[in-house]
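Every protein chain except one is present and positioned as in the full complex.
All chains are identified by letter, namely A, B and C, in their written order; residue positions are counted from 1 within each chain.
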Amino acid sequence: MQSEQNKNRATLLISCPEKPGIISTVSNFLLEHQANIVQFDQHTTDPKAGMVFMRIEFELNDFEASHDKLHEDLQTLGNEYKMKWQINNKRDRKRMAIFVTKQDSCLMELIWRVKSGEIDADIPMVISNHNELREIVEREGIPYYHIPVSAETKDEAEKRTLELLEGKVDFIVLARYMQILSPEFISKFPNRIINIHHSFLPAFVGANPYVRAFNRGVKLIGATAHYVTNDLDEGPIIEQDVIRVTHRYTADDLKVAGRHVEKHVLAHAVAWHVDNKVIVHGNKTIIFT
Amino acid sequence: MQSEQNKNRATLLISCPEKPGIISTVSNFLLEHQANIVQFDQHTTDPKAGMVFMRIEFELNDFEASHDKLHEDLQTLGNEYKMKWQINNKRDRKRMAIFVTKQDSCLMELIWRVKSGEIDADIPMVISNHNELREIVEREGIPYYHIPVSAETKDEAEKRTLELLEGKVDFIVLARYMQILSPEFISKFPNRIINIHHSFLPAFVGANPYVRAFNRGVKLIGATAHYVTNDLDEGPIIEQDVIRVTHRYTADDLKVAGRHVEKHVLAHAVAWHVDNKVIVHGNKTIIFT
Amino acid sequence: MQSEQNKNRATLLISCPEKPGIISTVSNFLLEHQANIVQFDQHTTDPKAGMVFMRIEFELNDFEASHDKLHEDLQTLGNEYKMKWQINNKRDRKRMAIFVTKQDSCLMELIWRVKSGEIDADIPMVISNHNELREIVEREGIPYYHIPVSAETKDEAEKRTLELLEGKVDFIVLARYMQILSPEFISKFPNRIINIHHSFLPAFVGANPYVRAFNRGVKLIGATAHYVTNDLDEGPIIEQDVIRVTHRYTADDLKVAGRHVEKHVLAHAVAWHVDNKVIVHGNKTIIFT
Partner (left out) sequence: MQSEQNKNRATLLISCPEKPGIISTVSNFLLEHQANIVQFDQHTTDPKAGMVFMRIEFELNDFEASHDKLHEDLQTLGNEYKMKWQINNKRDRKRMAIFVTKQDSCLMELIWRVKSGEIDADIPMVISNHNELREIVEREGIPYYHIPVSAETKDEAEKRTLELLEGKVDFIVLARYMQILSPEFISKFPNRIINIHHSFLPAFVGANPYVRAFNRGVKLIGATAHYVTNDLDEGPIIEQDVIRVTHRYTADDLKVAGRHVEKHVLAHAVAWHVDNKVIVHGNKTIIFT
């Protein structure tokens, strides 16, 4: 969590093959570019021959002057070290579209955390295949678009959705959106679509996890936030949590209890994504909290 | 948990179809038999047409005099109300055989909790398909039997095991026992074999759950204690728990972290079984804690 | 949690000295009054000479016909057994006034849980010593009363508050209300005012618990919901919870993180109070969940 966020602040995320002196190289590079490191996080899978991941939060004393040069030179550095890198400036707030169907709890949690400042992002639009949640969204001053989806209209609906998103949105949150996105759609937002699945994955992949959890007699129910890939419920996991339930819970009670886990897990995942605390590597995430 | 355990204390577990007045009937029955109720727990799946489950802990003022009559009359009452019932006297301590392979953590946790009084049972024997854990068992004064198992000798090994158990053991705990028991063996101990599975079931059913959890990149790892049935890892769940892990954990680290969850989950399940706090109904458990 | 709430359902809470046969007596009494027991919970502090507490949820087949007789006869039974008892009918929804100052998170959580049905109560009014939260309350259709309080006007303010509450409210929730109520005020709502304290009591009794938690360097921060008595922060605890924090958290970060614990702890406490799951005995609570 970051209070007192500085407008001159930025984060640099790096993934690259391990190489001796890589931390010196990166910290020297930032020093030379007048970047003062505020927070440095690092993870190595294997110091001999693995990958190294870094998250560096820094301040640029003279942001306008330094910024372009930094980007340009990172290009060169990145090529030399085979880096995947990404730089994000705090002044450029991330914009998230929220996709919903009829359930309001995850949606409302995200809206509230944006309003309270806990999620440092904007919500330029909410898109839904139903109309039920329009009122509670619009009264927050957020545009609500109703795009119905059926088997026949799915292509058309996705096309219209993409037009709405075009240039207005940095990432998408599926806050209990009951539609499966096409590979074409997903490919436009690689590691930038976050879904909440209402079970502790990989338990209860697929539909109706609460009913199946009830039938299996589990003693904990959970929720999983993950990036969306073409394999249903198989994308990189960002966050998971569970709560304890007892034999007294009906399947409906599980749903009610689960809603609270869902919304918190999703809110954490979204906040970390927004704060550039997540690096995806293969089908896993490194989370620098 | 039980402090100040009274030797005149007993528990009655009842499962039967819901019927108006059933609580009156049972409590009157106990009153008439000079049984003073200490703790009364009840669960109803559906007050109209469901099942009712009861756990009643009571004291008999004159145990010897009252005990046989109580049993006899329960037979009649049970028939009338289609009850499955079970009565256990605290003075008859339960005897558990612990089956192990090479891992010591669950085994040691059980031994320590028996010694500290947290598990109110005896351990007449430990049986293992290997010899590694003999010393730490025998130095606690517990007999250790080494019964190797191979595909060819499995029938013979189970036969020998049953001979050892005969008349000496009330239930069995598989404390990381790396062998699958035959249906014949299991049928001798219905709902009286407790296994610890090193994952949050139904995630990672089967072998090597930690490696698979590592590969999936989960953020929590868990353990599940359940009664053993003929369906591998599908028996009624008694207890589950999880702990948080991060991207820093190797597959080996997951194992180390998981061992602590395993042993606590198993210890809770065993303690509840010993204290007659578990009723199995279908493939689920009612836990009166 | 209760789904499918029956309008003929009621709960009976009983506290009385332990006496052999008390469960028979109570269950027979209900049976004779055509009450079908749905859920029976009981707790004994000491089976020989202690107190017994019961919570019985039951259905009356013919509510109108049975209700008055039940009440009348309970009077007699209660006197005989020195019972403190309380009966609540599900059809008479509890009405809570919420008192707030400027913080919205606990307030909004309560409003949302009422709307979603998780808290089965009505909110006839919100009362605040400030005006900041008026809009988010009124847009939910809930009346908002601004009653400023200063050292000089306190008596007058409480008088006005009591007039507003008169006959309209069953209990009060202090959802981060930054005023201390007078003993006279409290005496009008014995065990019917719930406060949320933003620490794990008895740690950090009094003001500014987050700053003090920050200065002490604690690794968990907590929240406590309790009934209000004349001793500040000393009333019977209903619920507590904590979350993990690290050296990275500033005092402000602790506040943000703490808000989530606060609102969940308070929501649980309120739901249990509403569902008549709490019995107060001395300065402690028995919670039948």
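Here is the rule we go by: a contact is a pair of C-beta atoms (placed from the backbone, for glycine too) under 8 Å apart; a residue touches a chain by one contact, two chains touch by 3 or more.
Just so it is clear, the structure is predicted and the values come from calculations on it, not from any experiment.
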{"item": "Candidates C:Val137, C:Ile193 or C:Ile237 - the one touching the absent chain", "value": "C:Ile237"}
{"item": "Of A:Asn36, A:Asn131 or A:Thr246, the one touching the omitted chain in the full complex", "value": "A:Asn36"}
{"item": "Residues from chain C at the interface with the omitted partner, ascending", "value": "43, 200-204, 216-220, 222, 236-242, 246-248, 283-287"}
{"item": "Chain A residues that touch the omitted chain in the full complex", "value": "20-21, 23-24, 27-28, 30-31, 36-44, 47, 59"}
{"item": "Residues of chain B in contact with the chain not shown", "value": "1, 3, 105, 108, 112, 116, 118, 139, 248-250, 252-253, 256-257, 260, 264"}
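The rule we apply is simple: only the chains that are shown with their structure count from here on.
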{"item": "Self-contact between copies chain A and chain B, residue sets same or different by half", "value": "same"}
{"item": "Farthest-lying chain, centroid of Cα atoms versus that of chain B", "value": "A"}
{"item": "Angular offset of chain B relative to chain C [C-alpha, multiple of 5 degrees]", "value": "180"}
{"item": "Distance from the mean Cα position of chain B to that of chain A, given in whole angstrom", "value": "42"}
{"item": "Where chain B touches two or more other chains, by residue", "value": "43"}
